[in-house]
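Submitted below is the structure of interest, expressed as structure tokens.
Only one protein chain is missing; all other protein chains are in place.
Letters A and B mark the chains as written, and numbering starts fresh at 1 in each.
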Amino acid sequence: MATETHATNGEGLADATGVASHSADAAPGMPQLDFGTFPNQVFWLVVTLVVIYLILSRVALPRISAILAERAGTITNDIAAAEDLKAKALEAEEAYNKALADARSEAQRIVAAAKADIQSDLDVAIEKADAEIAAKSAESEKAIAEIRAGALEAIEEVAKETAAELVTAMGGNADAATIDGAVSARVKG
Amino acid sequence: MATEAHGAEEGGLVFHPMDQFIVKPLFGDGPVAWYTPTNVTLWMAITILAVIALLVLSTSRRSIVPSRGQSVAELAYGFIYKMVEDVTGKEGLKYFPYIMTLFMFIVLANFLGLLPMAFTTTSHIAVTALLAMAVFLTVTILGFVKNGASFLGLFWVSSAPLALRPVLAVIEIISYFVRPVSHSIRLAGNMMAGHAVIKVFAAFAAIAAISPLSVVAITAMYGLEVLVAFIQAYVFTILTCVYLKDALHPHH
Partner (left out) sequence: MEGDIVQMGAFIGAGLASIGMGGAAVGVGNVAGNYLAGALRNPSAAASQTATLFIGIAFAEALGIFSFLVALLLMFAV
């Protein structure tokens, strides 16, 4: 702290300028140059620096670097996981597309099969119907032919009878065989 | 503070810009011996508490998604780590805790000194000179231990013409030994200047007519001082890194 010599100097300064110097507290005007306080400051500074150094190197810095490393690891892992998920999503999409295409082709196949089935059924039915129709028409034709034959015979008979009657009526004496042959030839021709 | 009592009895304009830097014992009025707890002790202890609060307590939850305090701690860590790595290279990272200690102490002491009624420990030449001398001695000893006599190659600029080299060597040696001086006085001077200027403006506030101007000026200076407090800590740290790089790689 202030010595007496400094005190007088300080008062002189105060008188001359109105700048009051605190002679009781600061020895030579500038507290920074008060060498009496240097050992004190140096001692406490060394203590402070050592304490801060120990805190930092023992606790704070390892902890912060661990946090940062952990975060970097987490971020890397998360990115890898995201990549994984993305790949999985792509895979799933592919599988979905494939399933869709499969289903589509299956449906087409089923449709085609059904179509073919129906077609074959239809063909069989048509054939059957055709055959029936053919059988029926053949039968009818046969019936018609029979009817026609019956009619021809009847006509022949009627013609023969008529011819024989005519011949007898006209006074002729015709034997049956000749008339039959002549009528048959006429009817056929 | 003692200034108030003083100003009251004299009246008018009273300047005590340097009173804020006075080292006083915390208890009583006795002499300041080397072990006396003084306001230096108090503010250095507060600095230590701030370091603990900022770097230890805020990171105690170790969360992956950081809280506000934790991200400040991580920011400070990353800032200094990157600075050491960029300037000194990989082999300088061994000294990272040492540089981090310097940075945290200076930056927190500077900011705490900006609190009203606070005592700025870094405004004292004794403090900054010790910091600078510690850096200077560490770097010099480290340079000789790592490189032996070839550390002297730092002063022998082999890229210059031969005739110029002795002259350059003298200049280099002088600049080398001025380093701790400028290193310490830059920090103490900046801190002291800013606080003294604020105090001078504060004294002008006693005159009613110019007191609004004085308050505006104090506010502006305070903003500048916040910037200076950080920049000086940054500069001190990065210069330490540069000197460390010289010690590790002495050849230009």
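Following the convention adopted for this analysis, a contact is a pair of C-beta atoms (placed from the backbone, for glycine too) under 8 Å apart; a residue touches a chain by one contact, two chains touch by 3 or more.
Bear in mind the structure is a predicted one, so any value in this text is a computation, not a measurement.
Out of B:Thr59, B:Thr140, B:Asn190 or B:Ser214, which residue would touch the omitted chain in the full complex?
For the chain that is not drawn, the touching residue is B:Asn190.
Considering the entire assembly, which residues of chain A contact the chain that has been omitted?
12-13, 16-17, 21, 28-30, 33
Going by the touch rule given at the top, which residues of chain B touch the chain that is not shown?
Given the touch definition above, chain B has residues 18, 83, 86-87, 182, 185-186, 189-190, 192-193, 231, 234-235, 238-239, 242 touching the missing chain.
Quick note on the criterion: only the chains that are shown with their structure count from here on.
Between chain A and chain B, what's the gap in Å when you average each chain's C-alpha atoms?
66
Please name which positions on chain A make contact with chain B in the complex.
Touching chain B from chain A are residues 1, 18-20, 22, 25-26, 29-34, 36-49, 51-53, 55-57, 59-61, 63-68, 70-71, 74.
Which of the residues in chain B end up touching chain A in this complex?
2-3, 6, 10, 12-16, 18-19, 21-24, 31-36, 38, 40-41, 44-45, 47-48, 51-52, 55-56, 59, 62, 64, 66, 70, 73-74, 77-78, 96-98, 100-101, 104-105, 121, 123-127, 130-131, 134, 188, 192
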